[in-house]
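A single protein chain has been omitted from the complex, and every remaining protein chain is retained in its original position.
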Amino acid sequence: MKIHYVTGVCALFVVAIHIIMRLIMPFSASLTYNNVIGNYHNIFYALLLEIILVLIAVHGFNGLRIILLELRQNRTWEKYVSYGTIIASIAIIAFGTRTIIFANGLEL
Amino acid sequence: MENAKKNMKFSTHSVSNENREGLKAWLNPFGYGWERVSYWLQRLTGVFLLIYFVGHVIETSSIIGGPDVWNSMLQLTQTPAGHLFLILVIGTSTFHSANGIRLIFTHLGKGLGEPGRPDYPYSPSSLNYRQKSGIWVALILAAFAMLFGVQVLFGKG
Partner (left out) sequence: MSFGTSVRGDFVMAAKTVTLRIYRTIGKMKGTSNYDEFEVPIQRWTTVLDGLLYAKSYLDSSIGIRYSCRMASCGSCGMKINGTPRLACYTKFSELNTSLIICEPLGNFPIIRDLVTDFSQFFKHHKNLEPYIQNKSADIDNKKDLSWFRQTPEDVDKYLQFSYCIKCGLCYSACPSVATDSKFPGPQALAQEYRYFSDSRDDASKKRLNLVDTNHGIWRCHFAGSCSKVCPKGVDPALGIQLMRGHLMKFSKSSMKKAKLEFIHSDDYSGTDG
């Protein structure tokens, strides 16, 4: 649970920055391809996205793990739930990182 | 009496999940006050936001495909239903954050009051008005965030 509190509080701050980036200009304008790809090319924004990705993935899948762990109490279930959520969070982090790296290096 | 005794023996030997209320208990927020509602909402919004997060990571990966793929992906949320979904995301994330901060404090034992000498009629100090107003503030903030979302998303269209 400690990891849940830490990632939760940290995610709150970085997600706030992420949302503010969408709100400093008209919402629909901020989502045009050129603007978004421009964001990705900024190394700091890319890093911010990566941090959000890791924090939310850990927080979210740990939360899911907590909910699922409470449903059944046997070793097999606990093992499956723990490994399943760890693999799922690693998969989503890998997939998101691939997007960030490709989008960042697309027109370099 | 004999029967009851036999049954009692039987149940001590089995680790029993018998007559546990199961999922029904956390899916039903009513009858136990605001804290139970907060528990229920915190979980539901958490699951909902996790689904959104996975969807968000997958949909934004279309940026790699170039402007055309990106724009066709954007069309997904340009419908009223898509807008409603986004507004729901805004509301749930606001509630989950605000209530989450309150919960971190309570889980650290802060803002709950001190143990004392309870007197009838008992009012538990952990269910005090600071806690309740924390939940209400989270709900109100979520409502305002959703109103803001309505203004941004539906205002132009």
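Every chain is named by a letter (A and B) in the order it is written, and numbering of its residues begins at 1.
Keep this in mind: a residue touches a chain if its C-beta (ideal position, glycine included) is under 8 Å from a C-beta of that chain, and two chains touch if they have at least 3 such contacts.
Everything numeric here is computed off the predicted structure, so don't read it as measured data.
For chain B, which residues lie in contact with the unshown chain of the complex?
3-4, 7-8, 10-12, 15-26, 31-36, 38-40, 42-43, 103, 106-110, 112-113, 115-120, 122-127, 131
Could you list which residues of chain A touch the chain missing from the display?
1-2, 66, 69-73, 78
Keep in mind that, in the parts below, only the chains that are shown with their structure count from here on.
Please tell me the distance, in whole Å, between the geometric centres of chain A and chain B computed from their C-alpha atoms.
Taking the average C-alpha coordinate of chain A and of chain B, the gap between them is 19 Å.
Mind listing the chain A positions that touch chain B in their complex?
For this pair, the touching residues of chain A are 1, 5, 8-9, 12, 15, 26-28, 31, 33-34, 36-37, 40, 53, 56-57, 60-61, 63-64, 67, 71, 92, 95-96, 98-99, 102-103, 106.
Which part of chain B faces chain A closely enough to touch in the complex?
Against chain A, the touching part of chain B is residues 23, 43, 46-47, 49-50, 53-54, 57-58, 60-61, 63-64, 66-67, 70-71, 74, 93, 97, 100-101, 104, 107, 152-153, 156.
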